[in-house]
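Omission of a single protein chain aside, the complex is shown with its protein chains in their original locations.
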Amino acid sequence: MTPLPTWHCSVTVAAGGRNVDNDAASADRRIRTSFARQGLMRTLGATLGKVTSGQVEIVLVPKPEVSQQHGFVHAGAVSAIADSAAGYAALSMMPMDRGVLTTEFKINLLAPAMGERIVARGRVVKAGRTLTLAQTEVFAENEGKEQLIALLTATLMAIEGREGIAD
Amino acid sequence: MTPLPTWHCSVTVAAGGRNVDNDAASADRRIRTSFARQGLMRTLGATLGKVTSGQVEIVLVPKPEVSQQHGFVHAGAVSAIADSAAGYAALSMMPMDRGVLTTEFKINLLAPAMGERIVARGRVVKAGRTLTLAQTEVFAENEGKEQLIALLTATLMAIEGREGIAD
Amino acid sequence: MTPLPTWHCSVTVAAGGRNVDNDAASADRRIRTSFARQGLMRTLGATLGKVTSGQVEIVLVPKPEVSQQHGFVHAGAVSAIADSAAGYAALSMMPMDRGVLTTEFKINLLAPAMGERIVARGRVVKAGRTLTLAQTEVFAENEGKEQLIALLTATLMAIEGREGIAD
Partner (left out) sequence: MTPLPTWHCSVTVAAGGRNVDNDAASADRRIRTSFARQGLMRTLGATLGKVTSGQVEIVLVPKPEVSQQHGFVHAGAVSAIADSAAGYAALSMMPMDRGVLTTEFKINLLAPAMGERIVARGRVVKAGRTLTLAQTEVFAENEGKEQLIALLTATLMAIEGREGIAD
């Protein structure tokens, strides 16, 4: 096994339509308020990490309650925090009168999810008027090291003036 | 809005390598034993429905504990039961000394997940020696009617002789 | 290797908004006219097969011009006909003033694409006002037998009144 280099990529976020670069404080407040309403996140024991406009972090501590049959964190739990991180990254750039719904996502699972903490980092790749593409990298943290264990891409749809769909 | 027809498709399951058409009783027993070890399914309150070789059903009753911020069932919870249904459909066709791990899935979310019950029906599309493709249709049941709310395709990898990875 | 059963699934197509069950003759005419404008299909040598409202078939004959490095049909060529079949299945159910664009697709490649003919059969899974989900099964035909070699799911976006985007 050969040591391998670290690649760097940069993705330019291009906003379409009315998407906005909300200031960090208001984005943070908005996302925390909505996150507190996600019953599933509470049930899983997931917590919100760092939030900025276009980027959201969600943390999950492995435990038997979120496991699959081999004791690893269930792909469904990994997907749940990765999807929420992508969705909230998108929501953080929406005008205040619009919500978002996930229309599809794909996740590649690269290694069994285990360790001290599972950290999902979502970011907006392209913000459009109707559809936003976001991507989440999921890392397992162990003894101060991070390993990439999953990669998700999600399409989020902006919802406006539909009853029951707000932040 | 025009009433539209019902399409019928048929997918031939082709087995590669050592995959087997396990008899229904042993497939059922095997999957129930493994399902009981998935802490996440218990945490979500999901239950196993009908199991046959190559097809597995998982049921989730909507409740605040599995919700997203608008009160619908969280896409992550829908994905979790859909992924498990796909994985167990694959496992039901594996020789007894092999387990499976999800390597990737994609889910399209077609309508908000709400109703009396959410039912995920997974089936094997193609069983291969290393990789198996499975597909899960997720329905919302309400007043005796079913609506397709999500469609997932997943790749499962057969795992043999790897410590800690069995059924 | 054990002979395995054939599964049958049925997917109800539910129309949202203004989607229509165009009559077979007009759907056929509309799709053939548009298909003739797809330069790529002509370049690949792909031809249109059976067309009905919500279902479209595209055929490709393997040849060196569409191959990858091992001589099989390139995944990109398989994807191209599978995507077109999905897109035209969606278009066949659109009102006459609306076009469609693919916003995303995923394809699972199950076996090397080779044989006498590669046949992509797209059908609408759910027709919505803004987004339509379609699925394409791709088969390799050889000596009178069909083998499923790829499965694609695609999201198509309805486009209305946007210059340059019609059928």
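Note that the chains take the letters A, B and C in the order they are written out, and that residue 1 is the start of every chain.
Just so we're on the same page, a residue touches a chain if its C-beta (ideal position, glycine included) is under 8 Å from a C-beta of that chain, and two chains touch if they have at least 3 such contacts.
Quick caveat: nothing in here was measured; it's all calculated off a predicted structure.
K.L.:
Considering the complete complex, identify which of C:A80, C:M93 or C:A140 is in touch with the unshown chain.
P.N.:
The single option touching the absent chain is C:A80.
K.L.:
Going by the contact rule already stated, which one of C:V66, C:A90 or C:A158 would touch the omitted chain in the full complex?
P.N.:
C:V66
K.L.:
Using the definition of touch stated at the top, determine which of C:A27, C:L48, C:I107 or C:V124 touches the missing chain.
P.N.:
Here the residue in touch with the unshown chain is C:I107.
K.L.:
Which positions on chain A touch the chain that was left off?
P.N.:
Chain A touches the chain not shown through residues 1-21, 54-55, 106, 108, 110, 123-128, 133, 135, 137, 147-148, 151, 153, 155.
K.L.:
Which positions on chain B touch the chain that was left off?
P.N.:
103-104, 106, 130-131, 155, 157
K.L.:
Go through chain C and note every residue touching the omitted chain.
P.N.:
For chain C, the residues touching the absent chain are 34-35, 37-44, 63-71, 74-77, 79-81, 83-84, 99, 101-109, 112, 164-167.
Rule of thumb we're sticking to: only the chains that are shown with their structure count from here on.
K.L.:
Think of each chain as a node with edges to the chains it touches; is that a line, ring, star, complete or other?
P.N.:
Topology of touching chains reads as complete, every chain touching all others.
K.L.:
Which angle of rotation, from 0 to 180°, maps the CA atoms of chain A onto the equivalent atoms of chain B, to the nearest 5?
P.N.:
Angle of the fitting rotation, chain A to chain B: 180 degrees.
K.L.:
Starting from the mean Cα coordinates of chain A and chain B, work out the distance between those two points in Å.
P.N.:
Averaging C-alpha atoms per chain gives centres 23 Å apart.
K.L.:
What is the distance in Å between the mean C-alpha positions of chain A and chain C?
P.N.:
Computed from C-alpha means, the inter-chain centre distance equals 32 Å.
K.L.:
Mind pulling the residue numbers of chain C that touch at least two other chains?
P.N.:
Chain C, residues with two or more chain partners: 106, 155.
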